[in-house]
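Quick one: this structure, given as structure tokens, is what I'll be asking you about.
Removed: one protein chain of the complex. Kept in place: all other protein chains.
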Amino acid sequence: MTLSSPPAEVPANGSLAASARRPLFRRVLHNPLGAVTLVFLALVVVAAVFAPLLAPHDPNAVDARNVLAPPGEAHPLGTDPSGQDVLSRLLFAARSSLLGALTTVVVASVLGVGAGLVAGYHGRRFEASASAVSDLLMALPTVVMLLAARSVIGPSSQATMAILGIMIAPAFYRVVSNAVVAVRHELYVDAARVSGLSDARIIGRHVLTVVRAPAIILAAGVGGIAIALQAGFDFLGLGDLSRPSWGGMLNTAFSVIFRSPQQLIWPGLAIGLTCVALILLGNALRDELERTGGPPARRRRSPARSRPVDEPVHSDDDRRESTADDSLLDVDRLSVGYDQPDGSVTVVVPEVSLTARRGEVHGLIGESGSGKTQTAFSVLRLLPPGGRILGGAIRLGGQDLARLSEREMTEIRGRRIAYIPQEPMSNLDPTFTIGHQLAEPLRITLGLGRAAAKEHALTLLARVGIPDPERTYSCYPHQISGGMAQRVLIAGAVSTDPDLLIADEPTTALDVTVQAEVLDLLRDLQSESRMGILLVTHNFGVVADLCDRVSVMREGRIVESGSTREVFAAPQHDYTRMLFGSILAGTEPRGPLAETGPDPATKGLPA
Amino acid sequence: MLRYVLRRLGRGIVLVAVVAVTTFFLLYAGSGDIARTILGDAATEETVLRKQQELGLDRPVSVQFGEWALHAVQGDLGRSWFSGQPVVDAIGSRVAVTLALVVGATLVSALVAVVLGVLAARTGGWVDRVVQAGSVIGIAIPGFLLAIGLVFTFAVTLGWFRPTGYVEFARSPGGWLASIVLPVTALAVSAIAGVAQQVRGSMLDVQRQDWVRTLRSRGLPERRVVYLHVLRSAAGPALSVLAVQFIALIGGAVFVEQIFAIPGLGQVAVQATGRGDIPLVLGLVIVVTVIVVVVNLVVDLLQGWLNPKVRRS
């Protein structure tokens, strides 16, 4: 495994662990947006709960002599067209709004989460029917169905909101069952089963923890939708007219929009701000979760603090020769880093120098995190987002690739440098046919016509050992095997007759018998075209099989470089020797089990 | 591909049937003493009974359903209890207006959302932050609130448009356009927000895929990589969201039509709901479900065209 993804933020160990373990609620309070929205929502709840104490008037008291009064001492927010106190109505209306939203959220989450857990964990039959019901409900236009329900049950807002909860439950169901299915396929759940945990405990311990956060985020969103819909129904006059509601107030205000437009302000603000606050709260929750609960940040030793630069060991005189005519690629003191959100730069390759010659296969070997893939991507100038070349030169036939513009680099890629990736299946565009993906670069880089490009692509497919080129040409990537896909990618890489081929662990994802065939293919192609290959790998066998030269990389530096024969015969650097020492091939076999083996483990646990 | 289409079509027909059966039974079983409601409290017991016979309400619900279904498959959805007008006519005269609003809003939002989403994903920085923040607000603000805001700003305060009312396209195309600008805007904002967010997200996801790097390594120009390959893969999820938004827009139209006084399905729906006009409500549910099924079918076909893998599942 190489470091093919950019390093995520790697904060100091302590802070990372601490922030991950802090409860979500506390973390949201530290998020500015989260804190503001939570405080606002708390105020709305307080207003609703204590409305009878806070309201200066009876919300339904009509004062016909004092209609549409401006804000004043008796009526802090004025009165409405029938002389009712706006503030009091606003406060009491918060009650029905929150109650309605709560009803929807509770109904939806209980139904959705429950069904999702059962479907996700026990699967099969229940899941099939639950998913069918869920699909059905999701396909229905919610508002129209609620109107239909309203025509039967009358203006009861709680019942309408409960029905909304049923209609919206599939949202919870989907999130939960997907999360559970994903967790169920995690090896740690298998391990928990092997450890003897009951299903209930597995759900409680391993599954619920995964589901909790997305469900809370969803609940915030659903609450927002519920408040908006309830207000909308009240606005249409379909709600319970006997008690104050934000939507009803808005309706009253809308009817006097020409006479007194300021009437719209308060109910409009109440509805809008509450909805926005709920959605923003959901976003803040998600941001907090993604910040720390995201994909694991791979820990790497910081190359920056490694020992002072020791000159790489050269087991032959290739340093002297590197300036000779046969040099194809000359990487000179290249350093690579990733921009961090805080403005700093994490150096992943401090300084690497290597020379690949024309017509030679140069192996770049190292363990994960050694920076070998980063070096390869730098040569292609295809580092992941955030990554950039910090210094040094990459000379290819007199040009310094590190200094070329994006446009100039596009001219180099495909024509002079080509690339074979590690994972065959994920490196083909799933939406285009194999043929299209082979012919497209030919037409663009070589300027071939449609027919000529196809003909060339078919020849290439035959050359890389695809049994039925015509059929494969019209296949989509998911219709072929991994070994075939890798052959297709190799065909694509050599199609434009490049000078240099960058092969990043080209056989790592393949079975060993397929690997042998792919290595044979690479060897044959290389000897036919005399192209240079930079082969990134962690496998000494692959180096021994294919490479003329090898450079051993560690922590972003080359520690040893030389002809494969010499390095393998007599490794000079301690690190290289340590790696050779770890090779299992050729070590003593374990041998048969001694007849009087050790006593079987005694059962029982220590006292 | 043909099997895929037929399977989707079959699913759509099943959906309409299931909705018809459930809605019918729930509405008719739950509707209570309709005849009394229609005639008012003053009516005598005798007239109420006669009205019930007239409407066929004295028979078992299953028999009523059988009769209704038999007519429904021939395109007859019964008559309104209150006006006596055939349901098909009451809906048919209004459906074009609502569809014009909803389809217009969908097209506008698809266009604007793709531009915004691609822009945000490609440029990053403050453009991205503005689009993201705008999307969140656009999703959060209820459509009817926005509609009221638009009426207040552009019609009441600035006087650019007539606050309410609808002009037939046949009478004056220009007037028609002017009359739907505000309603379509009110509808489109949340759809734009939702779809733009999805376009941005899936563009970023797809750009991270390994095959994008491999395409670049083949010397394809950046524009071709992004607008041919990345956008095609990103379009699938965005299209799904657009389909969901379309369904939501039909609901949104109910409110928007009320605010702008547009004679579409929404007005019929609110009126029928308020009165408990069950045949009309049922007809509306069926018609809207058929529209949803048709839209989903079109979206499924587009998905199959975009992504060959979908065709198999």
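Going by the order they are written in, the chains are A and B; count residues from 1 in each one.
The definition used in the following text is that a residue touches a chain if its C-beta (ideal position, glycine included) is under 8 Å from a C-beta of that chain, and two chains touch if they have at least 3 such contacts.
FYI, contacts and distances are computed from a predicted model.
The complex appears with one chain absent; UniProt names that chain "ATP-binding cassette domain-containing protein" among the candidates "L-serine dehydratase", "ATP-binding cassette domain-containing protein", "phosphoserine phosphatase" or "Potassium-transporting ATPase KdpC subunit".
The chain not shown here makes contact, within the complete complex, with A.
Touch with the chain omitted from the figure is made, among A:A162, A:C275 or A:L579, by A:L579. In the full complex, chain A makes contact with the omitted chain through residues 1, 13, 16-17, 20-21, 186-188, 190-199, 201, 205-206, 209-210, 293, 296-297, 299, 367-368, 511-513, 515-516, 519-520, 538-545, 564-565, 568, 578-587, 589-593, 597-607.
The rule is short, and it goes like this: only the chains that are shown with their structure count from here on.
Here chain A touches chain B in the complex through residues 136, 138-145, 147-153, 224, 228-229, 231-232, 235-238, 250, 254, 257-258, 261, 264, 268, 271-272, 275-276, 278-280, 283, 377, 380, 382, 384-385, 406, 410-415, 417-419, 421, 423, 426-432, 437, 440-441, 444-445, 476, 478, 489, 492-493, 496, 502, going by the rule given at the top.
By the touch criterion stated above, chain B contacts chain A in their complex at residues 15, 18-19, 23, 26-27, 30-32, 136-137, 139-142, 144-145, 148-149, 151-152, 156-157, 163, 207-211, 213-222, 224, 229, 232-233, 244, 247-248, 250-252, 254-255, 258-259, 269-270, 272-278, 281-282, 284-285, 288-289, 292-293, 296, 306-309.
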